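Only a single protein chain was left out; the remaining protein chains are all shown in position.
Letters A, B and C name the chains as they come in the text, with residue numbers starting at 1 for each one.
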Amino acid sequence: MLRTEEFTLNMGPQHPATHGVLRLILHLDGETIVKVEPVVGYLHRGIEKLAEARTYTQVIPYTDRLDYLAAMLNNLGYVQAVEKLMGIEIPERAEYIRIIVSEMSRIASHCIAVGTYALDLGGFTGFMYPFREREKLMDMFEMISGSRMTHSYMRIGGVAADLPEEFYPAIKKFLKEFPSCVDEYDGLITGNEIFQARTKGVGVLSQEKAVQYSISGPTLRGSGVNYDLRKARPYGIYDRFDFEVPVGEKGDCFDRYYCRIQEMRQSHRIIEQALEQLEELPGGPVMAKVPKVLKPPKGEVYHEIEGAKGILGYYVVSDGTTKPYRVHIRRPSFINLDLLDEMCRGWKIADVVAILGSIDIVLGEVDC
Amino acid sequence: MFGSGLLKGLAITWKEMLTPKVTIQYPDEIYSLPDRFHGRFKLDKDACISCGMCVRACPNNVIKMETETVARKKRLLKYVMDIKYCLFCGFCVESCPKNALGYEKDFELAQYKLDKVPLVLVDEEPLPPEEKERLEAEAAQKIAAAKAKKEASGGKDKGGE
Amino acid sequence: MESNKVAEQLQEYFQSIGNNRKVLTVSPDELIPLMYRLRDEYEFNYLTDETAVDYGDYFEVIYNLSRVPQGDILMVKTKVDKEKAEVPSVFEVWPGAIWFEREIFDLLGIKFTNHPDLRRILLDDSFEGHPLRKDFQWVGGREV
Partner (left out) sequence: MENIFVNISGSIRELIGVLGLPPLFNEAVMITVKVTGILLFIVLNALWLVYMERKVAGYIQCRYGPNRVGPKGLLQTAADISKLISKEIIIPSGADKILFLLAPVLIFTPPLMVFMVVPFGQNMAAVDLNIGVFYFLAVASLSTVIFWIAGWASNNKYSLLGGMRVVAQMISYELPMVLAVLGVVMITGTLNMSDIVRAQENLWFIFAQPVAFLIYFIAGVAECNRVPFDLTEGESEIVAGPFTEYSGMGFALFFLAEYTNVMLVSFMAATLFLGGWLAPFGLTIIPGWAWMLIKVYIMIFLFMWLRWTYPRVRVDQLMGFGWKVLVPLSLANIFITGVAIKVLDKMGW
C-alpha cells in the first residue's frame, strides 16, 4: 500500500507573494491545501496603544501607517470620527478636497491591488502598468501634502492646506489619461485567458458567508452584496455624487479583482464631479475654527468609512482630556483575512497566492 | 474566441515597447520637487523665538531643544532632530508661530554612521559667564535707562494733565 | 435612525437594558439571546466591529452591528467585571467574531467563553500581560 503524508509548508513571513510579513502555515497533501493557518502580528506596532499617549492631532500621522497604500482614507476615517465626537462642521471646500484626495487614494490602492495581483499570478508586466499610474498619483499627493505615501494631510476640522495651483493641471491630465490606462489593464490582465483560467471559479466566497464573517469592501461586493458605505450610509458629502457600486456575481477571485477595476472607473467619475464642483466654489478657508488644543467632550464615537480594502472604522473614546482615552480601529484587511482558510481548502498552492491576492490585504493594517 | 485575449495582451505589450519611457534617470535627471515637499528641515535661527511649540507638536519626541535665558531673552543653544524617529508629518513646521522652521528640498538623508543621523540644526556653546554678565548688565542698564526716560516723560505727561 | 426604534422596542423586553444614546447595554449573561434576537428579528446580520475598553475597574465590550445592505448601525455594550473578565463569545451568531475576539483577548485579556480558538493573535505567544489595559506597564523603548 502506498502511504501518503500531509506536510506543512511555512509560507512567509519572508515570501514574495504574501504582500508583507504575513506567515501562512500551509498543510499540504501534495500540492493540495488541507488547511491554512494565517499567523499575523509581525508588523504589530501597537498603534492603538500609541494613540493613547498622543494628543488628538498627533494620532493622525499614525493612521497613515495603517493602510499605507491608501493613507488619505485612513486620515479621513480618523478625523471624521473626532469631528463627529466634537460636533465640528468643516468648510465645504475642505469637504471637496477630502473627497478628491481620498478617491485618489482609493485609485492608488486599487492600482496596487490589481498590479500585485497580476504579479502574484506571474505576470510581471501587469504589475508595472498600474504602478506607473500610481506613481502619477503619488506625485500629486506630493504636491498636495509634501509626502508621497504617508501624507498626514487631513486635520481635525479640515485639511492642512488648500490644493496648490499646480495640482489642477496635473489632475486634469491624469483624469484624461486614466480611462485608457484602465482599458490597458483590462486588455493585458482581465481579458487574458490564462488569467481567467487562474481566477474564475477559484476561491468562491458565498454571499451568506461573506456577510456572516464580516467581510467588507471589494471582497464583499465581489460576492454580490451591494454594500458600499458611500451609498448605504453616505458620510461627508458622498451623497452629492453620481456613481455606481460595482458588484460581482459568483464571488470568485475574478469577481473580486474585477470589482476593483470597476471601482477605479467609478472613483474616476467621483473625482471628475468633485473637481468640477470644487472649481465652482469660491475660494475660502479649508479649516474650520477649531481651538489649537483639542479637548473633545467626554464621550465616545464609532465612525465608519468605506476604505480601499473595506469598512474602516474608528472607535474613539474621550475622557475630556487632550488625549484620547482609547482609539480602536476596525481594520478591513484584518477581518477579511479571517476567511482565508475556508476559501483556500482544496485548492493548490498557486491558488493560495491567487486567493490571498484577491482579498487584497496590507500588512500594516492587519497587524496595526 | 479563445486566444483573442492572449493576442490582445501581446499587442498591448508591443505597443508599450515603442512608447516613450517614463523612468526619470535619477542622478542625471533632476526630479522637480513640489514646493510643499517634506525634506530636510531648516531653521531660521534669527526668527526662532525658542517657544517650544514644535517640540510639543511633535508626535514622536523627535525634537530636542536646549535654551538658556540671557537677559530675559531665550537663546537657542541646541536644536537637534533625531531624524530616524521622524514621521515627516509636518506638525512642527505647521505649529511654528514665526515660520522659522521649514523644509529644504533635500531628501538624501541617509547616513553611513548612526551618530550622524540626528539632524543638528543649531549647536552653540552657552555664553561664557563674563559675557553673560556683561550682556545682562547692559540689558539692565538699558532697561533702567528706558525706565528713567519713561518716568521722566511720564512725569511730564502727568504734569501736563 | 432606526436603531433608536429598535432600542425602544427592546427596552420593553429586556429589563436590564438602559437606553443611552442609541446604545443598548446588556449584561453578559443575557448577551447571546439578545444577539440572536437582534440578528433574527431585527435583521442585524452583520457584525461590523467588536472591541473593548478598559475603564479602570471594569471592562466594556462594544459590539457594532449593521444591517446589510441597508446600512443601519447599532451599538451594543456589555459591562464586564475586571476580576472575572469573561464574556460569552458571539461567534455562533456571527462567525466573523472569531478574530475580533482573539484580538480583544490578546490586547485586553478578556476571556470569551465557548470561543473555538482563543489564542493570542497579534502579540507573541510568550508575551506577558495585555498592553491595552490601563495598568499595563512596559519598560523599554528608545528612552531607556
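Basically, a contact is a pair of C-beta atoms (placed from the backbone, for glycine too) under 8 Å apart; a residue touches a chain by one contact, two chains touch by 3 or more.
Model, not experiment: these values are computed from the prediction.
For the omitted chain, the shown partners it touches in the full complex are A, B.
Across A:R106, A:R155, A:R198 or A:R221, the residue that sits in touch with the chain not pictured is A:R198. Residues 7, 9-10, 15-17, 31, 118-126, 128-129, 132, 188-189, 192, 194-195, 197-198, 348-353 are the ones on chain A that touch the missing chain. Mapped onto chain B, contacts with the missing chain fall at residues 6, 9-10, 12-14, 16-17, 19, 21-23, 25.
By definition in this document, only the chains that are shown with their structure count from here on.
Ranked by distance of CA centroids from chain C, the top chain is B. The mean-CA centres of chain A and chain C are about 25 angstrom from one another, to the nearest whole unit.
Work out the mean CA point of chain B and of chain C, and you get 45 Å between them. Centre to centre, using the average C-alpha position, chain A and chain B are separated by 33 Å. In the complex of the two chains, the chain A residues touching chain B come out as 54-55, 57-62, 64, 125, 129, 132, 135, 139, 142-147, 150, 152, 160-161, 164, 166, 184, 187-188, 191-196.
Note for the complex: chain B touches chain A at residues 2-6, 8-9, 11-13, 16, 22, 33-38, 57-60, 87-91, 94, 103.
For chain A in complex with chain C, the residues that touch the partner chain are 40-41, 44, 46, 48-49, 211-216, 225-227, 229, 231-233, 302, 304, 311, 313, 315, 317, 325-326, 328, 330, 334-335, 337-338, 367-368.
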